[in-house]
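So that we are looking at the same thing, I have put the structure below in structure tokens.
Removed: one protein chain of the complex. Kept in place: all other protein chains.
Going by the order they are written in, the chains are A, B and C; count residues from 1 in each one.
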Amino acid sequence: MSPEERAFQERVDRNEKIEPKEWMPDGYRKTLIRQIGQHAHSEIVGQLPEGNWITRAPTLERKAILLAKVQDEAGHGLYLYSAAETLGVTRDELTEKLLSGNMKYSSIFNYPTLTWADMGAVGWLVDGAAIMNQVPLQRTSYGPYSRAMIRICKEESFHQRQGYAIMMKMAKGTPEQKEMAQDALNRFWFPALMMFGPSDKDSVHSAQSMAWKIKMNTNDELRQKFVDETVPQAEYLGLTVPDETLSWNEEKGGYDFAEPDWSEFFEVIKGNGPCNEERLGARRDAWEKGAWFREGLTAYADKAAARRANALVAAE
Amino acid sequence: MSPEERAFQERVDRNEKIEPKEWMPDGYRKTLIRQIGQHAHSEIVGQLPEGNWITRAPTLERKAILLAKVQDEAGHGLYLYSAAETLGVTRDELTEKLLSGNMKYSSIFNYPTLTWADMGAVGWLVDGAAIMNQVPLQRTSYGPYSRAMIRICKEESFHQRQGYAIMMKMAKGTPEQKEMAQDALNRFWFPALMMFGPSDKDSVHSAQSMAWKIKMNTNDELRQKFVDETVPQAEYLGLTVPDETLSWNEEKGGYDFAEPDWSEFFEVIKGNGPCNEERLGARRDAWEKGAWFREGLTAYADKAAARRANALVAAE
Amino acid sequence: QPAFFDWLCRMGDNALILGHRLSEWCGHGPVLEEDIALANTALDLIGHTQMWLGLAAEVEDAGRSADDLAYLRDAMKFRNLKLVELPNGDMGVTLMREFLFDAFHFELLTALTHSTSPRVAEIAAKALKEVSYHLERSSDLVIRLGDGTEESHARMQAALERLWPYTGEMFAADAVDDAVAEAGIAPELAALLPRWQQTVDEVLAEATLSKPEQRFDAQKGGKQGRHTEHLGFILAEMQFLQRAYPGASW
Partner (left out) sequence: QPAFFDWLCRMGDNALILGHRLSEWCGHGPVLEEDIALANTALDLIGHTQMWLGLAAEVEDAGRSADDLAYLRDAMKFRNLKLVELPNGDMGVTLMREFLFDAFHFELLTALTHSTSPRVAEIAAKALKEVSYHLERSSDLVIRLGDGTEESHARMQAALERLWPYTGEMFAADAVDDAVAEAGIAPELAALLPRWQQTVDEVLAEATLSKPEQRFDAQKGGKQGRHTEHLGFILAEMQFLQRAYPGASW
């Protein structure tokens, strides 16, 4: 470790925040760009599964809540891209990497939303798992990232409550609604568990990231915490977690539960998930069809700048 | 009149059919191309207002009937383009003229189909008016046109009955269905009357076309006949024709009725109808998006012909 | 009273259907800021829908709720302008439509803040704040895209030509409009036209766009329930859950 690196690590260890213009190891910068970028992409792509139901929301109030939520997600994308930009990468560069498949987004968004109950399940389970990942990141070492996380977590926990409220309505509703709720839980349970990443023993880069406080907990710790919080919520809804092996382990003070099917996880990452093509296709399409729009605004800005410059010259 | 023209007119007067390779006046050929072409275009564009409800047809049987009907219309388009081709114009040339706005289609198809009752009203009133126009044309002087008309009329009268059957179901159905039926009649009555064209006194070319037996009756004669047949059908349905002036005229043995609003007619022809843009836009879009398909088939045909020629050479 | 109800449905349905169209862009916008802005506008409009249709339901006093009105009427009973139900097209069409409608909406709501109906005045005052911002934003984008590249100019001009024949319906008063105007609930629609024209002229001029020569009132009927073929598809999608699960609570 060089003296600079040592000094850097000591600051991190003292829980000092690292700020954009300060020295940081190259690996720290790169890892952060990847992590924040992927998080930003996930917010953007994450608009799609829920956006899928906005035009079909069953009441005006539900429609308004869902619109607000999807809008928040786009907003989170904005904060996160801004945080990534402080590390010396542009939003357009990150977008190009997303669209070319060189950067990923969270695999959970490659699952379809098939019934209205999925609007509940996504809020409850997906946002729930996201919060579990994000809450500790409020204390991450990189200042802009930490501040973005603080803002985001506040909104996410609101979203999670809204999702749970939808689940409640469905689970306590008509038999068809209850069936939809159970089906949504069945479909989203294991994908939600996958959101914490592979088991610690199979997880690369973890140790360094934890030393840098880019990652605050191990995947397995967070997954356990998620299961422990979520199972009683499912019980309260009167729904059955789709895991026959699930049982309370008095000794460890937590649940024993089945691992997700990691081969499915890797298939989805490889592009074979149910909606990979739709999701990335939709984003590519939006980007390509929006080129004229972005170019138009740029051209106007250039013209306006030139006009101001001319006006200044004329005035002199 | 030249001797050729006189001989031609005498054949027409004797009700002989004129066949493709026989001599005919230039004006006869041109008028026929225009008339048959417009009729063909009307069949093609006429697929759209009914096609609009295929995916929403309320029962499997209604869906099948509607699909079959729209398919028949495309078939009529085919016969008619073929008849026009015997006059020395290609289907592609006619299509280009339609798409560039140089040839028209029946204005009735610029009205929208807004409820399922419109599937009834279009069959009953629009096909009804079309039949009224077409039945006499079975005796038209140009052989291929006459034969096309004979085939078409048979199918059209079947369509009209199906349309009337839908109206009957709607008019005798729930209050909402009856309301839709009445609304459909309200919207299609005057446009259907317009299908016979402006009043005879304002109609150009009529005399020559009638001498040539390209046109067999005057517009006003046909319109009167249509009203006389249709009003009792509306009464049988328990629906009200949207014309307060409608009354039986004992003396002439027919109904007195209000003229349609001819300014609306001319506005629609000018392109200001409710759906002109949608209809022509849909056809242009289909044509443009289908270019690669047509080119692909042509390229394959050329390759296949070349392969056959090579095989022949090799075999020699 | 039936006229007041009908008129309130017009207000609510315009907001609902335009909000629906804008919400279709969610996740598909050309830049992130645009995604957010469109979702935000849609959200405002759904909020207006709740207020207008809520009041309509009260005025009707037949036991129907705002949701019933939104989700259980078929197309013939919808009272929105044809303009707002047209498909989104490209972002040029979407923004030009917003601008043309916002400019009208702004004038209308401004006048409605002086309504003789305190409820109407109150809703209008709330909505006006948001719509002022809608207009500001859509004007600004029309100007920037009109005076942007050759392509963006051409697209904005094409959008304007496409939408122009649908704008006249906003100012075409019928018996319903006359009745609410007479009651002092709403302004004479024709009185809003000069200021709308002025706004449009100014923005188009700055956007280097030409005002179309066609009639601006060729396409009407939406306010009386005679719509384009597009509305039926909007409703089939929007109303699916309420229709498929009658009486369920969400």
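Keep in mind that, in the parts below, a residue touches a chain if its C-beta (ideal position, glycine included) is under 8 Å from a C-beta of that chain, and two chains touch if they have at least 3 such contacts.
Just so we're clear, the structure is a prediction, and the values are computed from it rather than from any experiment.
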item: Displayed chains contacted by the hidden chain, counting the whole assembly; value: A, B, C
item: Among B:Leu78, B:Leu246 or B:Ile269, residue touching the chain not depicted; value: B:Leu78
item: Option from B:Glu176, B:Glu221 or B:Asp256 whose C-beta touches the chain left out; value: B:Glu176
item: Residue among A:Glu5, A:Glu267 or A:Glu295 that touches the chain left out of view; value: A:Glu267
item: Of B:Glu61, B:Glu251 or B:Glu316, the residue in touch with the unshown chain; value: B:Glu61
item: Among A:Gln35, A:Thr113, A:Asn133 or A:Gln160, residue touching the chain not depicted; value: A:Thr113
item: Residue numbers in chain A that touch the chain omitted from display; value: 52, 56, 112-115, 176, 179-180, 183, 187, 267, 272, 274-275, 277-278
item: Residues of chain B (touch criterion as defined above) contacting the omitted chain; value: 44, 47-48, 51, 54-64, 67-68, 70-71, 74-75, 77-78, 81, 91, 116, 166, 169, 173-174, 176-177, 282, 285-287, 289-301, 303
item: Residues belonging to chain C that touch the chain removed from view; value: 74, 232-233, 235-237, 239-240, 243-244, 246
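As a convention for this text, only the chains that are shown with their structure count from here on.
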item: Chain contact graph, described as a line, ring, star, complete graph or other shape; value: line
item: Central subunit by CA centre of mass proxy; value: C
item: Chain pair with the greatest number of C-beta contact pairs; value: A-C
item: Inter-centroid spacing, chain B versus chain A (mean Cα positions, whole Å); value: 57
item: Of all residues in chain B, the ones touching two or more other chains; value: none
item: Sequence positions of chain C contacting 2 or more other chains; value: none
